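Quick one: the structure is below, questions incoming.
Coming up: chain A.
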Amino acid sequence: MIPVLLIVIPLLTGLVTFFIKEEKSARAWALFATLVTLAVSIAGLTVLKDAKYLTHYSEWMQPLGSSFSVRLDGMGQLLCLLTAVSYPLVFMGTWSSTYKKANNFFGLMLLAQAGLMGVFVAMDALLFYFFWELALIPMYFLCSQWGGEKRIRVTFKFFIYTFVGSVLMLIGILYLQSKTPDHSFSIESFYKLGQTGVANKWIFWFFFIAFAIKMPVFPFHTWQPDTYEQAPTATTMILSGVMVKMGLLGVIRWLLPVLTSSAYMWSDFIPPLALIGLIYASLIAIRQDDIKRLVAYSSIAHIGMMCASLFVFNKYGMQGVMIQMFSHGINIIGLWIIVEIIEKRFGTRKLSELGGLAQKAPAMAILFVIIALANIALPLTNAFVGEFLMFNGIFQARSIFYVWWTVMAGMGIILSAVYTLNMIRKIFYGESNAITANAADLRWNEKLALGIIVVLIFWMGIYSQSMLQLTDGISGDILEKIKMITNKQ
Partner candidate 1 sequence: MGITQLLFWFLSVVALFSALMVITSKNPVYSVLWLIVTFFAISGHYILLNAQFLAIVNIIVYAGAIMVLFLFVIMLMNLNKETEPQKNRWLRFAGAVAGGCLLLVLVAALRNTEIKQQSALVNEGNIGLIKNLGRELFTNYVVPFEISSILFLSAMVGAVVIGKKE
Partner candidate 2 sequence: MPINYYIFLSIALFAIGIVGVLTRRNAIIIFMCIELMLNAVNLLLVAFSKMHHLATLTAGDAAINAGSDGQLFVFFIMVVAAAEVSVGLAIIVMMYRNIHSVDVNFLNRLKH
Partner candidate 3 sequence: MNNVLQIVYLIPLLPFIGFLINGLGRKYLSKSIIGIIGSGVILASFVLSIWVFMEVKGGNTHVASYFNFISVGNLSIPFAFQIDQLSSLFLLIITGVGFLIHVYSTSYMHEEKTEHFGRYFSYLNLFVFSMLLLVMGANYVIMFIGWEGVGLCSYLLIGYWFKKNEYNKAANKAFIMNRIGDLAFLIAIFMIIAKVDSVNFADVFAVAEGSVKGKSFTGNDITIITLLLFVGATGKSAQIPLYTWLPDAMAGPTPVSALIHAATMVTAGIYMIARSNILYSLSPLTMNVVAIVGLATALLAATIALKQNDIKKVLAYSTVSQLGFMFLALGTGAYVAAVFHVMTHAFFKALLFLGSGSVIHAMGGEQDIRNMGGLSKKLKTTYITFLIGCIAIAGIPPFSGFFSKDAILLSAFIKNPVLYGIALFTALLTAFYMFRLLFITFTGKFRGTPEQEHHLHESPPAMTIPLIILAILSIIGGFVGIPEVLMHGGDKLTAFLSPVIAAHETHEISHTTEYGLMALSTGLVLAMILFAWTKFKNYQRSEATGFGKVLENKWYVDELYDKIIVQPLHKLGGFLKTVIEGSVIDGLVNGVGKAVNYSSRQIRLLQSGQVGSYVLLMVLSMLLIFIVQFFLRK
């Protein structure tokens, strides 16, 4: 019931939104809808956490061997909560930015939310694929309609890029389905699949590339900075805060337990790739002058860390990724909100043109510094827990190269400090200049959104158990399966 609601509410409200011509009311309606969704998802965490509320199965496309089966496991809970939380934050944070044809904008945003929710709860491969695309299509329209001046080309590249990945995944799904004994797409029968077969070794890549493009992991990332730069910031927030988690979830739920032995086979190869990406992205971020691109590359770096620690197959890495998925989502949305404010107020995103904001807008400065420092995993902030666990996981990896991986990850952490501090310095410190001379401080809605984010940051940073316990079971099961299979070999 809960998962169905999580999908249906945004879907229907989104469709309704298209017909609300008046901008104010459309925006209000959208915010209201997201708040309802949030309430539902919280209910699923608290009062209605009984299994019978969290699962739903109904017949659908039997001839194809597919069914509408959705379930909220720990990871699903976590990510649905992230989605549900981030949407109101985004709407609040960008409350003051106006769009032409606002109703379409918010409608598409809500449709995308429905898609995301679906991806996070789908327990049927085909259903998963459907929602995967359903989340993508609205993003395409959002970015190419309301984006920057280069939007059409950039968005199209993004779309094609992601589409290539997803069709490859479709082939993979079909192949596996044809191998399942009962020719079904249900996750159970996928989990029952035999691990032998040379093809699996390659099918693995069909899935991984799809997910890697989504995350994105070096070297499949080139769509991402352009898209983040060109897309309307509200969309960028969802893209970077929530959408990238689709890839991670895909790996955790649809790749590791299904093609375990292949994943194990490649597990010496993918972490270095991801970690190279981490350092690569960080170095580029250091040289960025455009805030949006800088944040984009920092996001690539963080994702690289997560992706790497997915393939170390120990609980530290897995749990670290779980909690980091949430933390990264919250933090980066916070960063984007402020970036959006800066761009709107001063009409520039160039670090070189900004400076000295701290005098004029202390509140903004403080909140930004907190969020940015959380983003580089300072203790007692949410990201610290995640990075600590992931880093630990990488260090404890079974591979013989674990020392090198650790060193690379470490370099990444230092570099992240470098570019983040530089960004803070160039935006907020120093003498204020012509552009920033008469800067106004945050508005109440922005303060509210950022305040909530900061509270979340510290809450998770100090009492991380609340999240870790949520995903403890699921990551335990997955690792159990992996261990079982890899030990057999």
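Descriptive notes on the structure:
The rule is short, and it goes like this: contacts are C-beta pairs under 8 Å (C-beta built on N, C-alpha and C of every residue); 3 or more make two chains touch, one makes a residue touch a chain; residues count from 1.
In picking the candidates, the idea was that all candidates are chains of the complex that A comes from, given by their letters.
Here the structure is a predicted model, which means the values were calculated and not measured.
The listed chains 1, 2 or 3 are all part of this complex, yet only 3 touches chain A. Contact residues on chain A toward candidate 3 in their complex (touch as defined above): 157, 160-161, 219, 222-223, 280, 283-284, 286-288, 315-316, 319-320, 356, 358-359, 362, 373, 378-380, 385, 388-389, 391-392, 395-396, 406, 410, 413-415, 417-418, 421-422, 425, 428-431, 462-465, 468, 472.
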